[in-house]
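Only one protein chain is missing from this complex, and each of the others stays in its spot.
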Amino acid sequence: MRVVKFVAGRFAGMVVVLLIVSFITFLVFYVLPSEPAQLACGRPCSPQALELAREFMGYNVPWYQQYFDFLGGIFTGRTFGSGPSAIHCPAPCFGYDFQNNAEVLDQILDRVEVSFSVAIGAAIIWMVAGVGLGVLSALKRGTPLDRITMAVAMAGVSMPAYLAGMLGITIFAFGLDVVPKNGYVPIGEDVVQWAWHLVTPWLVLAFLHAAIYARLTRGQMLETLGEDFIRTARAKGLTERRVVGRHALRNVLLPVVTVFGVDLGLLLAGTVITERIFSMPGVGMLLVDSIRSLNLPILLGVTLFAALLVTVVNFLVDLFYGVLDPRARLT
Amino acid sequence: MTDLLELHGVEVSFNSVHAVRSVSYSVAAGEVVAVVGESGSGKTVTAMSLLGLLPTTAKVSGRALLDGRDLYDMPPADLRKVRGGAVGMVFQEPMSALNPVFSVGDQLVEAIKAHQDLSTADARERAIELLDLVGLPEPARRFRSYPHELSGGQLQRIVIAMAVANEPKLLIADEPTTALDVTVQAEILELLRDLRSRLRTAILLITHDMGVVADLADRVVVMYDGQVVEQGTVTEIFTAPREKYTQELLGSVITLGARATEGVERALASELVVRENHLAVSEHPATSSVPDVPAVEPVLTVEDLTVVYGGRLRAISVRAADRVSLHVEPGEVLGLVGESGSGKSTVAGAVTGLVKATSGCVKVAGADIARVRGRAAKALRRKIGVVFQDPLSSLNPRTPVGDSVAEPIRLHKALNGSSVDKRVAELLESVQLSASLRNRYPHELSGGQRQRVCIARALALNPDLLIADEPTSALDVSVQAKVLDLFRSLQEEYGFACLFISHDLAVIEQLAGRVAVMHRGHVVEQGPTNGVLAEPLHPYTQRLLAAAPVADPEEQARRREVWRQLKV
Amino acid sequence: KPAGQSGGGQVKAGGTLYLLSDSPTQQYDPARSSSLVVTGLQFVHRRLTSWKVAPGQDTTIVPDLATDTGKPSDGGKTWTFTLKDGLKYSDGTPIRSADVKWGLERSFAPAFSGGLAYHKDLLSPGLTYKGPFEGGQELSSIETPDDKTIIFKLARPYGDWNWVASTPAFAPVPKGKGAEANYGEKPVASGPYQIEKFERGKEAVLVRNPNWDGKTDETRPAFPDRVVWQFSQQTNVISKRLIDDTGDDKNAFGTSFASPAQLAQIQGNASAKSRLVTSESGALAYLALNTQRGKLADVNVRKAFQYAINKSAYQVASAGNAQLAGDVATTLITPGLAGREQFDLYQTKPEGDPNKTKELLSAAGMPNGLDGLVLVSRAENDWPRKAESIQSSLAAAGIKVTIKPLDEETFTAEVQNKENPDYDLVLTSWQPDIPSANANIQPLFQSTEIGGGGYNVARYNNPDVDRLITEAQATVDPAEAGKKWAELDKKIMADSPVVPLIYTRNSYLHGSAVGNVKIGRFPAYADYRQFGIIQ
């Protein structure tokens, strides 16, 4: 019962956040000096043609009405125009993209696989590498291994993502020609090619993030190793392996998981810079393209989608945190 | 009797600090040896060195023989077998000694399986058996609990169960009860005694509480500044201490004078037991507080004070104070005692206005502290001084102590310019501190000095009422004695009224004219100090009195008997 | 190597042609397309008329579906076309004149607007016609007396109507079809190819249309067996693949222009250099002066700008050198259009003459030059850099400007739609949609094109010019019309509403197995129709 209440509460909070996010996005882009109907007007574009296009696309009503139409579409779907040429966008309709002639949701869903592939693959690599190196560094504190790891981590933290990405692609794809230059192969088509095409973005993203995680893990590990319960575990006669691998690591993971939740949420929602650099047709790229072309429906959709992912992932992380840390469990 | 553990010339140093110097003592099988000495004397470091639990920065030399084998140059694998096997260890803070993310059962099973080749199911069974052994109710259910779901006393029982899981020959207990309430402490000591007789385990007990020593130990080792200054049987040490340091140590112990609990009266029929100015509720555990005794012209009156924490959004609400009524007359010291969490600080908080009362009222010099506003509120503040438990956290680490003392003066613009400085110097002198300390920062002072600064600040505006919330419990015994002396003389000199909170009955006995006993948010008993302590009316007070150990082995043995009877 | 083509071997029928595109899709709905006759759309759709282009030659109009290039009557108000015999769609049904009419009617429906719309105002002034879908109304200005004949009754005489008939909307759509929004992903083909597979953001596969008859189609040799579009490719990756020229990439053609950075790289690579095709001429890059704002309203001030720009530096900033960037422009009509005359009213060095500018400004009462002007440019591609180059030139001539780079959409909204837009100068370029001087002059300088989405960003308003434009448009005889446009060119330049910069050349890179990559004088786009695979 408590769990239901908790989830319901979180869900309500999520909805409010999403409403606010979508409203702000809508407002910001609404006040932009742009004419979304222009592209549907053609060349030459007469004022009458423009007005017709605006009417068809639903831009001829006051701004708040447009926002409500958008919200309404999510629950009831929308229809643009009438007669046989009308465009139907069934519920949940997150808007219709007239520039590309497709439902926003479809476009996002088309891209999700790419963004998820990039994000999840990279996340696995950096978690393993970052946490592993962090633990190792902490255990071998002061040794050359520790120093080198931390120096590289510092470099990784300080490296702008686009520079790392560009260097990665220039060196490995263009220079050495060992990995594919770009593009994405769906996992359903060919798993090996899928992974092969993702290697560079994975490694680059993982390098940048692993640095943060290695530092965080190391610091946390050192702190945890000083805790009383570690002393207790040793006093019980446990092997060092068990002391570190079980007692310390679990506690070290707690803050790591929190940071991971935020990172993964943002990453799943599309890595703007990485996707741009590696020409991965993911959600991030969709976002950049839609900003460029001021494609309001897509922008709204993607922003909402991103906010949704971030909140959902954070929620899941909170639940997972409960698994890791009994103190955070619902009682 | 051959010695189980023998230390020969043990030395431990950290970089430049020579923490332990040429320490030798021994523990025979089945014997309880207590190591005492002031804070920082090297008791813990010595014990930890035995199992190789010191940080790598520590350099250890000398010999520590366990059954003839030197623990210091044992291969790691063998040492691991000793840890938790032949030697079990119990630490001071049970809360932090257990890993918060694993269930206590898991951690116990792990200890068993590290040394015994048992199946998980068998280990589990054994673990439940152990939980039963250490007196944990409902062991099968507790098995699945996590540390944060258990009380300090329960956790300490689990830590002890873990330490004795493999029937060790030696149990090292480093201040196993200091973090616990007296009542709980008595139970834990009883448990240790019981284990020793049942398992024939030798115990190396580290403590600074001479009462605990008197209660449990066979022999005593006294350490000072990294060295053993004296050792002998418990009676030798208590009756005829040879070294000056040992004498001092015993001298600064404050002992409860009243021969409490003579003739335990239990036939309490009516709701309230009244004996002149001495009142107590009759039920136990109590569901209501005693009414206040009549007052003449009180500085402080607390009427029907109820404080409820939480509630509303959060599911659980805590009734930290329930219809508490008290008063303090001018120049009088009212002691407030009770175990941890009984609501003492809550009452103090309500009096100082830091905690909002849910209902009831607090009046200082006739003005309701929750009602007054603006200038009147400020004027009221002048009349109250506060001293908190932990002197370090009571002083702003970034402010020189002189400025801290001057703060109330400046706030109330009581004085100006150079007269402020003069007043600060005066105040520091009155708490026996050199005025030259005024420019120091708190971390540059000792604990006792800091607490003196806090007292000086509280007295800066000559308050009518002083609230002292456990002002000495963070201090070493010897320091505590000095601060209490100072406090008493200041109270005589300035004549302020005082609400003095403590969990130590001995301290209350020395200072307070009247005393109120709190238990789970209720004042269960109040009356003149000698009345309450000599003839406690409420069962809880009786147990509290009996549980406090005294630094006299014979007297303590007698009290233990009383406590055992009460327990039933 | 002659301009407009690359070397290479003999092409043969067969093979697969890969088109590498950086955009996420290719519009194959004729009503919504603004594709020129020579590029992507023509694989699938034929139109009434088409263009004959060849390097070094002026572009001429030729029939496509129609038997001729249209017969004007009624002083250019009525145009009649007749369809060829035996034309069939990919589904085997015959192509009728009613289908062409239906295709045009369809383009009036709001759901399918967005393509080239030169026909709309002439067929339905004020856009009173709203398409065939709602209410099933027909467009009365088009008549189809039989399955072969189609007659257009224009609202006013229009000499270039035959050219307009080559825009995408004049492709046939089987009557009654195409009501669905995604018609463009599976259209009924009239051209040599039909769409086998279409995936937005990924690829489109075009295979031969079995019902297309090469004998009826003089402009499309249709060499490859298959044409594969690869969408959403990053431009630097496209150029890298083409430079490397391995595997399937030998059969590939990059549909976007090579950027200056890529050009620099190609210059250092002999193989790639031989596969680079640069047009002879191209879009007119110009700096528009807001003739309705502040000091720029004074024609003498505007004339001072003509000497200020270092066009050499602009060439370098655009493409690295003059050869790749394009010739310095002095006229409004671009090379390759009928009637064009070369002239230069403001003769100076290509580096410009800042001192002359200062003199002229002094003479106009501004001895200290000009300050605080706003220069708008696009934010995409190389525009900001080119704008910086202009800014440098102007600064040297005592004119201080602030650059305001705008995204495409914002640019349209700010520059073309606003009543009182906030800019003094606009850096932009213009490529006519049809090879007629009309399409070069009218959209940019007729006063009706100020605001409301029009392209007259100099906000140039000269009643004389307006009248002459209407006259020239109504002239049916191409030679006579050409003369009128050339006169207009000079007349407008005399008012100095814009500073012509260069005739921007476009460069394409292609794989070694792609042959017949040619660019005519107009348009400055490769003629996709000719492409073939060298085997």
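Letters A, B and C mark the chains in the order given here, with residues in each chain numbered from 1 onward.
In this section, contacts are C-beta pairs under 8 Å (C-beta built on N, C-alpha and C of every residue); 3 or more make two chains touch, one makes a residue touch a chain.
The rule is short, and it goes like this: contacts and distances are computed from a predicted model.
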Undepicted complex member, UniProt protein name, chosen from "ABC transporter ATP-binding protein", "Dihydroxyacetone kinase subunit L", "ATP synthase subunit c" or "Glutathione transport system permease protein GsiD": "Glutathione transport system permease protein GsiD"
For the chain not depicted, the shown chains it touches: A, B, C
Full-complex contact with the absent chain, from A:M154, A:V178 or A:V191: A:M154
Touching residue (missing chain; options B:E93, B:D390 or B:D476): B:D390
Touch criterion as defined above, residue of A:V7, A:I20 or A:L316 at the omitted chain: A:I20
Option from A:L216, A:I230, A:L253 or A:M280 whose C-beta touches the chain left out: A:L216
Residue, one of A:S117, A:S137, A:T232 or A:N251, that touches the chain absent here: A:S137
Contact set of chain B toward the excluded chain (per top definition): 352-354, 377-378, 381-382, 384, 386, 388-390, 393-399, 404, 407-408, 411-412, 441, 443, 454, 457
On chain C, residues whose C-beta touches the chain left out of the figure: 236, 259-265, 267-268, 310, 312-313, 316-317, 319-321, 374, 379, 384-385, 387-389, 391-393, 396, 402-407, 410, 422
Residues in chain A touching the chain absent from view: 13, 17, 20-21, 24-25, 28-29, 31-33, 137, 141, 146, 150, 153-155, 157-163, 166, 170, 174, 209, 212, 215-216, 218-219, 222-223, 255, 259, 262-263, 265-266, 269, 272-273, 276, 287-288, 291, 294, 299, 302-303, 306-307, 310-311, 314
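The rule we apply is simple: only the chains that are shown with their structure count from here on.
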Computed distance of Cα centres, chain C from chain A, in Å: 39
Centroid spacing, where centroids are CA-atom means, of chain A and chain B in whole angstrom: 51
Approximate Å spacing (C-alpha centroids) for the pair chain B, chain C: 88
Chain A, residues touching no fewer than two other chains: none
Shared interface positions of chain B, touching two or more other chains: none
Chain A partner contacts - residues on chain C that touch it in the complex: 24-25, 32, 34, 109-118, 120-121, 126-127, 130-131, 133-135, 179-182, 184, 200-202, 232-234, 237, 240-241, 380, 407-410, 412-414, 417-418, 433, 443, 449, 452-455
In the complex with chain C, residue positions of chain A that touch it: 32-36, 38-50, 52-53, 55-56, 80-87, 100-102, 110-111, 174, 181-183, 279, 281, 289, 291-294
Chain A residues within the chain B interface of the complex: 227-229, 231-239, 242, 247, 250-251, 254, 324-327, 331
